[in-house]
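One chain of protein is taken out of this complex; the other chains stay put.
Showing chain A:
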């Protein structure tokens, strides 16, 4: 409850204990009095109603059902009503809003928001405060559509101007802002957060709210701080502005640092740490700034400790994970701070076995937070281990860690599954862990299961992890192959999500690396040439690169090259031509030329190039290209074609000499790049032998 009631007297209604029917009857009486012709009686009626509803949810529901809300709103908006009556109406409405979510819904359906916003135009401060208090209660409810605050463009500027009126207006308005600028990444929720941040920003939220950070009222300070945390989240514009703001001559970041002092209330420490975290992630503060390294990070680690409330531990861990995600140095520091890695292991111990027996209330509390705790811990582990091998080792050596991940992968909560797979993905970047703990715990099994049927965001992470598990040195590769993974990956390449297509083809590429003939054939069969070529024209460069990578892996070792080319040679050559002629990056072209070089290494496949003058001209062109990488790849290709010890090398050498390749090679022996120079010399030697 955020109940800040200004009601001076509180009479417990006698009816509270009476029977239900009686309640309705009395409620009816309250509503009837709102229609009394004498305004004085109406006022007394509203005051009595106010006293009757405090803390009485049933009474609130009754009054709403009996239609009190439209009448109260009418009285509130009526300019003929006395200011006192209008104020009392706003107070009663505020009290009704304090009830259940259904109450809020009913109030919103009665268009309470525009009515109250209209009321803010009045000049009387007491009335304004009553309206704001009610608006605050309505807006902080999750059932209220946030957008309603932004429908009328004059509302935000007016709210900004009311900030100077009193500590109460400051508290309520900042609280409304903090809740109506909520950040969510889900696209299906419909509202885009930067929009709200930008609206508030453009109306001077920062300049207006910054001074409130040193308000004498704790509530105001706290709500102002919360406002900044939602404004700065993933918002470079806001964050960049914030670092330059001075409050009473002091930099804002220093104000936040002071709010993180260990004798400050935990809520304040945590929210200040969030502000600095968001400013840092938005690029406004460097990750090696002392206020991050020596203040924010340790503060967030403290929030993860056992002494904190479960909610605080969840928020602390999530914020910390977010803070250090991109920075290995912060990850290293966090990994040794206050035993964080083992401290997190405690997040998995809820509900504890003790609480189950002794205290039902606590069990309920624990259960409610257990999922949140687990997913927060997984997220933080994922972030901690995303770069440093030693940290990953430390994490996997934490008690029962791998078992926890494995069971996390099959939990009912999607949030936990996603976080568990993120953690697994982070750890799967370790060659050593892939070889040891991943294999020992057969993590591929739940992973494969997860891939069968999961939302996209889980699939992206899971398939990405699978890519790592399919690396050639991973002992899990074999069992995964046997579990029919190829079909699954091929189906991923047909997904609408580019990330899933990349992961699918990437995994196939890894799988094809130095694979048996049998596997390669199976990949080509399952994928189908049609899909392969569709992927070669994929708009996503990553997909294209990985597809080329797959081709290159398929076309390695001579017998494989010849076999693949004998069955799909024509299409592959077509695709190669297409890419070399198209508008592509250097990397793509280089990869394509490498494929060509592989083809040139085949016994029979060579002829597909030799008989294609157009292709030879292209190779010639790339040998003279300004980019050394492309020159090198093209030269490699020629070198393979004229290699001495193979059948028909003489004819090929002759043909290529006639086409002027020798001259080019000769020129390249003078190249400044030592690799290219060497390669050209080696090729020239083929002619000399």
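Couple of notes before you dig in:
Basically, a contact is a pair of C-beta atoms (placed from the backbone, for glycine too) under 8 Å apart; a residue touches a chain by one contact, two chains touch by 3 or more; residues count from 1.
Heads up, the rule we're going with is that contacts and distances are computed from a predicted model.
The UniProt record for the undisplayed chain lists the protein name "RAN binding protein 9", from the options "RAN binding protein 9", "ER membrane protein complex subunit 1", "WDR63 protein" or "V-type proton ATPase 16 kDa proteolipid subunit 2". Screening A:336, A:442 or A:586 against the full complex identifies A:336 as the residue touching the chain left out.
Checked against the full complex, the one of A:298, A:351 or A:475 touching the unshown chain is A:298. From the options A:102, A:151, A:207 or A:261, the residue with contact to the chain not on display is A:261. Where chain A meets the chain that is not shown, the touching residues are 261-263, 294, 298, 333, 336-339, 343.
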